[in-house]
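Just one protein chain is left out here, and the rest sit where they should.
Letters A and B mark the chains in the order given here, with residues in each chain numbered from 1 onward.
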Amino acid sequence: MGVARTAEGSERDTVLRVQGLDVDYLTERGVVAAVRDMTFSLRAGEIVGIAGESGCGKSTLAHAVCGLLHPPARIRQGRIELGGQDLVGLSERAMRSIRWERIAIVPQSAMNNLSPVLRIGDQIADAILAHRPSTRPQAREKARALLQMVGMLGHHAASYPHELSGGMRQRAVIAMALALHPEVLVLDEPTTALDVMVQATILGAIRDLRDQLGFAVLLITHDLPLLLQTVDRILVMYGGRLVESGSADGIWRRPRHPYTQALLEAFPPLTGPRRRLNAIQGLPPNLLQPPVGCGFAPRCPLTMDRCEEQRPPWTIQGDAAAACWRLDGEGEA
Amino acid sequence: MRPWAHMREEPPPTGLGRGWLGGKGWAGVGIIAAFTLMAVFAHGLAHYSPTATFAAWQPPSTAHWLGTDDYGQDVFSQVVYGSRASLVVGGLAGLLSGVIGTAVGLVAGYVRGIGSEILMRFVDLMLVIPALALMIIIGAFLPSVGQGAQILIIGALSWLWMARSIRSQVMSERERGYVAAARIVGLSDGEIMLREVLPNVVPIVIANLVMVITAAILVQASLNFLGIGNPATVSWGSMLSLAFTDDAILQGAWWWIVPPGICIALFAYGFVLLGNDVLDRYARGREG
Partner (left out) sequence: MRYSARYLAKRVGFALLTIYLAATADFLLPRLMGGNPAQALASSTGLASPATVAAITKQFGLSNPNWGYQYGLYLWQLVHGNLGISYEYYPSPVSTILLRALPYTVALVLSATVISFAVGWTLGMIGAWRRGGWVDQVGVSIAFGFYAVPYFWLAMMLVFVFAFLLGWFPMGHALPSSITGLTPWQWIAGAVRHGILPVTSLVLTSTAGHLLLMRNNMLTVLSDDYMQLARAKGLKPFSLMFRYAARAAMLPSFTGLMLSLGNVVGGAVVTEIVFSYPGIGLATYNAILSHDYPMIQGAFLMLAVAVVAANLLADLIYPLLDPRVTLQ
């Protein structure tokens, strides 16, 4: 269980560091090991993508990082350091003041995350007013500026959510998330339910905003090829664990884990038609009884005897790393 | 996965296991059963005939457990016999309403088209008109309002909410896989409605039926209180009607006022308990 597993940048500009994070769900049927031994870091201005099938724990990770887990979810152990401060175990009140100031989230299907009976501008203003001493007119003015920043028009502030398209609402939530200039922006499946063109423009807008404002992005999606075109670095999760990490370019050219390979084949490239080409056979592991060895072994075309018996070690190869027995001996670890 | 789904509250543990009914439901059944027994064995339970007369305005005593009214009739015996009217009229009117409500809800929910649209518009329209006032009109003009007439009047006008509730449930059932499967197999619409959809909405039907019966019991009491009904038949409502017009309040005759009201409320509450429990269990079963 090494600490420095991923390719680390210089310590100074690391804004978010997650170390040895375990998250459980306490259910009636037992403990679900949703996230296990998660370790990664995020540098200022960096865009890191987390990919994996649904149920792999990536959304849980996103919420854990933002201090949004509620029972039955529980952090079992680990650290989540935001600018050196550990967020694990902070009170709800303390977390409330940090969240949105320093780390903000654009939740899954964000376009459904706006109250249907309040104006967009007011909902953004509410976020500002909850954190900063300000008057409502000032906050509304700020909201208009934020909407213009994400490519909307100032008068959209007076609109209700149902008057805007899905893409517009998505942008409005992004504006809301950027309202207090956080250091980290978490995007949880930001493009599902949007058509391909809108997806591309939204992700483009996020890159531009990052260049302009310098925040770091944690982008979570099941769509690996989408990440390849957007992010600097990619983490692949499977069954609650990290199975591969590397640069977008490196993963595209040489995926090291068979699961990453399968994910790449399961989706067409961003510009193509949106349909599954080669869905991965089999089901993800049951996290009520986490597998002893590699969780992917039952579905893996390259499986060996020891895959099921022993967990593969984290093997670092240059700026890439993966947990697979196939890499054993090749690595430098 | 729905967004934030993992953050939601788990359904609370039931505590009593997932039986057919919970503690509250059984309490409701117990209350209803007790009153049913009272109605069936009224002859053995009551000390006197409900119309036998003694000294008037007697407070409770060992001879007259709940005293006597202004005619000198034994209140306890009247309460015991009065359960029959509530049971028969409330129960049958509720059942009649239940049958109409279920049928209308099923058809209007399952069949698409202008006909069912018009039917529901009509239901909406009727819902606006105060039902009790409508019943008063009908009752006031009938030469006599026996129990049969009461059942018909209440039953014919109490199914509107139920039809709406069942319709919306049926509309969501219609979209489920088993309905499509039944269609492919070649079942007719009528067969699908009765054999496939109906069994799946039974809990909703029961919960609604129970509420309709509750309402029927209360409405019957109200009608009797208004003097609509056969004054010769003893019922809890007609007892209270008489107590009111004959100034039981000014006589301080609480023993004449309290027991019939408690009986109506308790009997109706039994159905409320049962209905809530059925609905709770159904909702919980759907969640998890």
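What we mean here is this: a contact is a pair of C-beta atoms (placed from the backbone, for glycine too) under 8 Å apart; a residue touches a chain by one contact, two chains touch by 3 or more.
All of these numbers come straight from a predicted model, not from anything done at the bench.
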| item | value |
| --- | --- |
| Touching the absent chain when the full complex is considered, from A:A127, A:L235, A:A248 or A:L287 | A:A127 |
| Hidden-chain contact residue, picked from the options A:V31, A:A44 or A:L68 | A:L68 |
| Residue, one of B:A34, B:V111 or B:A131, that touches the chain absent here | B:A131 |
| For subunit A, residues in touch with the removed chain | 66, 68, 96-97, 99-101, 104-105, 107, 109-110, 112-118, 123, 126-127, 130-131, 160, 162-163, 173, 176 |
| Residue numbers in subunit B that touch the chain omitted from display | 3-4, 7-9, 12, 124-125, 127-134, 136-138, 140-143, 214, 218, 221-222, 225-228, 237, 240, 243-244, 249-250, 252, 254, 257-258, 260-261, 264-266, 268-269, 271-273, 276 |
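In the analysis below, only the chains that are shown with their structure count from here on.
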| item | value |
| --- | --- |
| Euclidean distance of C-alpha centroids - subunit A vs subunit B, Å | 54 |
